[in-house]
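Before I ask anything, let me first share the structure, which is written out below as structure tokens.
One protein chain is absent from this view; the other protein chains keep their places.
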Amino acid sequence: MYELYEFDWSSIPGALPFLWQGMVVSLEITFVAVVFGIVWGTALAIMRLSSVTPLSWFAAGYVNLFRSVPLVMVLLWFFLIIPHLLESLLGFPRGTDMRLGSAIAGFALFEAAYYSEIIRAGIQSVPKGQMAAANALGMNYRQAMQRVVLPQAFRNMVPLLLTQGIILFQDTSLVYVSALADFFGAAYKVGDRDGRLVEMLLFAGAVYFVICFAASQWVRHFQKKLKTA
Amino acid sequence: AEDTLKKIKETGTITLGHRESSIPFSYYDDKQQVIGYSHELMLKAVDAIKAELKLAKLDIKLMPVTSSNRITLIQNGSIDLECGSTTNNTERQKQVGFSTTMFIIGTRLMTKKDSGIKDFPDLAGKNVVTTAGTTSERLLRKMNEDKKMGMSIISAKDHGESFLTLETGRAVGFMMDDALLYGEMAKAKRAGDWAVVGAPQSYEAYGCMMRKDDPAFKKVVDDALTRAMTSGEVNKIYDKWFMQPIPPKGLNLDFPLSDAMKALYKSPNDKAYE
Amino acid sequence: MGYNWNWGVFLQPSATGGDTYLGWMFYGFKMTIALSLSAWMLALATGAVVGVLRTVPNKGLSGIARAYVELFRNIPLLVQLFLWYFVLPELLPTSLGNAYKQSNPLAQQFLASMVCLGLFTSARVAEQVRSGINSLPPGQKNAGLAMGFTLPQTYRFVMLPMAVRLIVPPLTSEFLNIFKNSAVCSTIGLLELAAQGRQLVDYTAQPYESFIAVTLAYLIINVVVMFSMRWVEERVRVPGYLGGK
Amino acid sequence: MISIDNVSKHYGSFQVLADCTTQVSKGEVIVVCGPSGSGKSTLIKCVNGLEPFQKGEITVNGVSVGDPKTNLSKLRSHVGMVFQNFELFPHMSIIDNLRIAQLKVLGRGMDEATEKGFKLLDRVGLRVQAEKYPGQLSGGQQQRVAIARALAMDPICMLFDEPTSALDPEMVNEVLDVMTELAKEGMTMMCVTHEMGFARRVANRVIFMDQGRIVEDDSKDAFFEHARSERAQQFLAKILHH
Partner (left out) sequence: MISIDNVSKHYGSFQVLADCTTQVSKGEVIVVCGPSGSGKSTLIKCVNGLEPFQKGEITVNGVSVGDPKTNLSKLRSHVGMVFQNFELFPHMSIIDNLRIAQLKVLGRGMDEATEKGFKLLDRVGLRVQAEKYPGQLSGGQQQRVAIARALAMDPICMLFDEPTSALDPEMVNEVLDVMTELAKEGMTMMCVTHEMGFARRVANRVIFMDQGRIVEDDSKDAFFEHARSERAQQFLAKILHH
């Protein structure tokens, strides 16, 4: 006869510093990937919408490739291939610990594909007449894009971009494939080491929920403010 | 082939692969420091490399590896040497090189003491867990086919998960390398509930993993390991990890030196069992 | 780089006898398909109900639906999977839990994976359904009610048929996601495509061949799903309605 | 037929309707006009219960709309309504648009519903379009279908909410013509519209609303010749001037 599972939360307090380190890794990846993803994603979106065919094909191919493959696979590929590339391209000494670097690169390039779709939709959500009006005032394409279309597009997109950021934060848990200790990895390792997996998983789930829920509430609030402004 | 020694000399750095929870071979203690039997032997090898290259200073970088990425990481040069709980077998020898054997295990079974399961035949028709990608998994599946035992085999992602499967009653037995089974026991909630039973189904040799066809490097590592074993130094290390209380819980594995190990320490070699 | 390419590895008999490694990959491929499709059914059914509830005037119902969506959206899939597989059976009454845990492990893994993926995705589907309904012209609901339809009839005959058409494109990407997300289920030991790929690495030590094969398999799934969803889109397109949008 | 008695409605602190009172007798045609945001649409939606209201009472054919015990669906099936943006069901063919509520609400048989549908399409001159979809018709045609769809339910009265204001100017008349004919046949109608030509030709009474109040409620002639309130005079001046 087995008994009901006995919970034992005692390994959490001692592990907090290590868990915090993991959280820092998660946040670091999220932050860099969001920033880089938005910049590169914007470039991809503009390429995709441009009338220069090779550019728009390149962007479409890039986006479709990255969106077809599971993130786990992308991270694995990056973990195994990027170190090589960087070594040969940039002359890094072999054996540099590039787990964080390659994870960030993998996330950033992967997320850029998703961001570019959001941004493309954002640009297309600006009424066509706005571009026409800017042109009619004598602005050229660059001026119209920069002063008129993109500011509105970004304003429309902010909630979606933030939501994607929250998803990205959740997905950082997948870096376990490279044995990198992000928050989830740290919780898992502590649980494994102490034989307290169930407790640590529940704890990790609760922490993620609190953070992501709070963040998505904030996005909603922000969205409402944008609407009324 | 690569010249790892040259690379180490040029960069003044060596990158070591280690495991995160292969108790007591290579794992983190509660301060996130890598410790363990294999790890200490690896450090011996590093000392030998440093001496061989006459380096005043050698930077050591540690990189945790998993059972699925360790081979690739050796091959692509991310790590130079990995000493954990990696079995030396002929398939792997096609991709990587192995040092002198540093440990020999038997694959056995962990069960709950009061479960009435004493050996492998008792498992017929039951749920049994093992860790994915290990030799035990192969043996278990083969045994199941050959003897038509009707077991349901669960392949868990890592040893921790395997033990959780056993602990929560999903499986009645956990087949794995005996030393690792004792290691898992060391972190269990109630270590006294569990027992390692059954006749060993195979013996396996753990070796340190390095790139293939790099005889100079292999020689330095092999010599260091051989020296530790024949000089009797290794007995102290063995004692420390298998006969005395170890972190994280201060449990004693109580795993006396087997005959196979005694023979190994007398005449070290790098042969794979099989 | 000192790597021995060996594509013949797929035709070798596997280490446990019986099958070839290609056979393993195919088993994983079938598992991924079976898992994803059954989870997708669950996600569509649950997501549609929850999504509709989110838009009803009744505050209690829409509140429950919203809580459901928030719960499943704000915990990483990986964590949810562990919770379903390892934690939930522990919370069942002892005898029931034990009976469950002693049952066929493959069935347990599949069930946990399917429920987890299905409910995780259902929260996203629910959001799409909600936004589809909300993006209908507000007059449509009034028009339905004004004809004398009851509220459920208005949903059934007026709003849902159009909302469903509107959300086919965004649902395509959720559908693709479910295949990709199923890769996470290898962490509880389910031998789907990604897991078989990793097994192959463990058994044959030929990582690159295995990764390339797995990546290709996902690309194929992706292309098939995209084309079939485009076919669906084409089929449900309303004549005279701009680009189906 | 329709009696609106002291009806008030607010969104939070914003008053949309303030003590509105008026009656529509059988066969009467009432035009409701007034500046944007004055509450015209809200008032007309209150009549068939599409908008709830907080105070007062509305009865249609003796049935109280605000009463929670009233079967609103049943009531609405007798009251035809035509919207500014037509609101045809875009995923159904024209004839299906006309049939669906007959089948599902009135419980008519397929044959009867189809016959009725074709008869009404004939009447608005669109029989040949029966198998097309709404998106394939012009705005004027869509609005005529919408009127036919409402008539298919054999309504006892019809409500119109700016039925021509989303139309290209060329198409306004084809819709107004259908409405005029309907009025001549004795249908009770309440129309929100700015088409003063239509009001002059067809209406019995004109109601002018401003800021949620019914400011004028007069016979057509009285309204056009000597609207009493200054607001209505200004409004008429603006509307009629160009």
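Letters are used for the chains, namely A, B, C and D, taken in the order the chains are written, and counting of residues starts over at 1 for each.
As a working rule, a residue touches a chain if its C-beta (ideal position, glycine included) is under 8 Å from a C-beta of that chain, and two chains touch if they have at least 3 such contacts.
What you see is a predicted model, and the numbers here were worked out from it, not measured in a lab.
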Contacting the left-out chain in the complete assembly, out of D:26, D:184 or D:238: D:238
Listed residues D:173, D:211 or D:233, member touching the removed chain: D:173
Option from A:139, A:158 or A:215 whose C-beta touches the chain left out: A:139
Interface residues of chain D (partner: the chain not displayed): 35-36, 168-170, 172-173, 176, 194-195, 197-198, 235, 238-239, 241-242
Contact set of chain A toward the excluded chain (per top definition): 127, 129-130, 132-140, 143, 147-148, 151-152, 155
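Note that in this section only the chains that are shown with their structure count from here on.
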Shared interface positions of chain A, touching two or more other chains: 2, 5, 76, 80, 84, 197-198
Chain D: positions in contact with at least two other chains: none
